[in-house]
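One protein chain is absent from this view; the other protein chains keep their places.
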């Protein structure tokens, strides 16, 4: 049997988009299937922080990937702009992780030391130094860890640019195409059954975020993933409130192009409900005004929620199904899906191209043995 | 000269709509001109309370009109439903004005006595009695004045129904028709000049809310009106949070059809800016959760702002221009435009029909002499 | 085992809503589960025609139910208004099914005769007579069948009012609760497994429209249903374009409250894609302007699409699962879900209450034997 598609990707979020882009770039014929609309879930909702150091310890098994992925962004931005005309609004001005009390200050100072001991850039700045950079910060900010290499992008534009660029390179992208089941022949996958018919390929990549577990549950596999709802709001001011991303306990503020600032995010595990609650917005506003008091005078633009895919041990699943050859899973990136999308796309493309990818070992899907049904 | 139009109405809010409806009902040929879209300002933003007693003292010169207007609603609702197919969602279940501290309780008890001494219905209910009616109220509610005759409607639907019913009865309604100036012949008006051309009538009624003063300033008249911005938000729950409207200091909660509750309203004088601020939403949420704690679990549906037309002495202007015969002003209803719309429409129609309308005496436009330029 | 819930309803559209309402009215404890938002699919998209005679032949097995359901609307409207405060905008002014060529005229005249021979009201009106009622109809209208008893409602408001009224009567309604599978004990259902946990009841009613087949496919049953996308648009005029609903080949125009007119609907089978195509809107506009030429001058308000659940033989499935007691299916109402919602709710409630319901016999789920996997 000859297959029309080199790879079928299940899931139209930033991860699926990046895989499609990287495969199409290698000249592969790709079909991407999305059950609803492209970038309609967490890839649209995310604030777009590239917090390799802000979100992860240098010692985390995820850190090397995160660091490499962060470094890939300038080239990705240029390639996507060339192909899709879209600017992903990459900003490389660094991030402040601020302390609002002495305990937080001590913890951040320790983190600065740890980052440095691993050879990573990080600095402790006094309250005065931080305020020199960001004059609108409140007096409650006692200092900050400065991470010069952590940046940010427009999450939604990055996601759409991946799809658009992949399509320009020949990928087929179908929305409203829900995969019902995988087509299996003996011990290997050879396609998918969808509401629009069957599609065949020896290479099927599941990149369905928080929806991946549901899809795989009939195939001898209980992915230990669960959804975590996050609420955000945005404000608009003529003159930007901030220059750099501010990261605090339970609240971050990300300055966007043209005077927008995104404030996020609450965490409500185990729900796919995307409604915004009064409690969520109220608590975010309360935190934000303690960090940047003048935010209360700004215009409330929008409120929204997204569903992030968390896993039991906090690491994504990146690897082949233990029982079915050709079935690859790339899911569970939680709050780091935007940051990790370039490297995930690159490594999944290497795998689909038949290469050995040792970097994926820590993220094997059968790492948490007890959750597998045999 | 024969005139095509018996009356020209300037302003497409609830007041202009009611006047158009009442005139069309009398068989008059009416032209209504709106510079933007119909019911696009405070008539759309209002929560729709009919708080004749909640908002006004029985001794206010406005109270007799407010009371009469409140009584007109059932017939208005029936007539509008018949002509336009629209239900204005009139609810006649009464209103609770709640006390959150002892001082407020004392004040409300005094108001109960005053209402009663004027022959109006009003009752003081203990905290327990109020909670029997509204079990979700917080323990901070120490009691309430119950006003059984104060009700509410859908402000936006009422406004649209007035225009629609007037149109069915033959009124002409033009949107995006901005009146630049009045056409004057000697001492009487005989039309208006607009961006769409000139229209002629011996009877021109200005019902432009907070925008009226600007329009009249070149005609020897400084209406003492100013805009007051009010911010609101709405939540949705499957089971209604409340049965009756709850009115507290600086915050009201109005239960709407199908599980919606509107919470209002901030007051920012002297601005036409309709942006919603973080501060406004934050303070309303803070007040609302002190009255109905479980509101924090509900879905935030919408946030918005409207511009209410306030006057220097708090009374609307209802009467003929002192210098130009045929030029009538009906503006400055502040927070009571919805409530007062039926009676304003009726009285303006009587005036336009040539009748004497003694009820309008307290609202003459030249009552505040010093503000007139002569 | 004692069960908390008398019935669990799977699906938050107008059919599930009506069943919940009718069961709650009988004092039953009901849980309704919706995987996304209430009335988010065809119940929101529908134009709300109650076309018992316009859509169905008097000889159809569905006609008696449709007729009975149409008669239930005035009482339903009153009950829903009382409980939820919502007006469903029931209009009982009849419907014109218009002929645009001689062939259509002949066919409609035949239909008039057939309706009359079955004792139903129907009249043939000449072009002149029709234009006396609806002066904006074009000269292409050669005459019309008048169906005085066919009316219309607001589909979205009807749906929301069902949920709201059911909630007021004690029903629990959960959105974002996706049923993954049915819990079965021997030959009977005793609950559902959802993304929010398990819920137990001996009585589970599937009312998931076009999504029902997918849910039941693992339970020995291939429901012969499929989705049919329909695109619509709406216009707004100050004075209504039409008084009565106009029904033509491939196009209908439904006048709504306050000057809105809905124009529908295209038919694209076998897709869940709800995007609106240029082709769809263009063809509807082209048809509409041939019927009401002045519609081209009106304001385009909105465009949208919905997914209607069609079945192989055009009849809905209404009955118990042949293998699992307690599992009831109510799905496949295609273009008649709004019309049939009251009677479906009433009959499903009778069944859930243990009554025999002979009217359901023609709609048994195992009527189309070959599609069952045994």
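Brief remarks on what is shown
Note that the chains take the letters A, B and C in the order they are written out, and that residue 1 is the start of every chain.
In this section, contacts are C-beta pairs under 8 Å (C-beta built on N, C-alpha and C of every residue); 3 or more make two chains touch, one makes a residue touch a chain.
Values in this document were obtained by computation on a predicted structure and should not be read as measured data.
Remark: the omitted chain is touched by one listed residue; of A:173, A:207 or A:349 this is A:173. From the options B:214, B:286, B:313 or B:361, the residue with contact to the chain not on display is B:214. Considering A:104, A:164, A:203 or A:303, the position touching the chain not shown turns out to be A:164 (whole complex). For the options C:136, C:196 or C:285, the residue in contact with the chain missing from this view is C:285.
Summary of contacts with the chain left out: across C:62, C:141, C:295 or C:365, the touching residue is C:295. Touching the omitted chain from subunit C are residues 235, 275-282, 285-286, 288-289, 295-300, 303. Along subunit A, the points of touch with the absent chain fall at residues 38, 84-87, 89, 91, 157, 160-161, 163-164, 167-168, 173, 238-240, 255-259. Against the chain not shown here, subunit B presents residues 175-176, 178, 180, 195-196, 214, 270-275.
Rule of thumb we're sticking to: only the chains that are shown with their structure count from here on.
Across the assembly, subunit A contributes 275 as residues in contact with two or more other chains.
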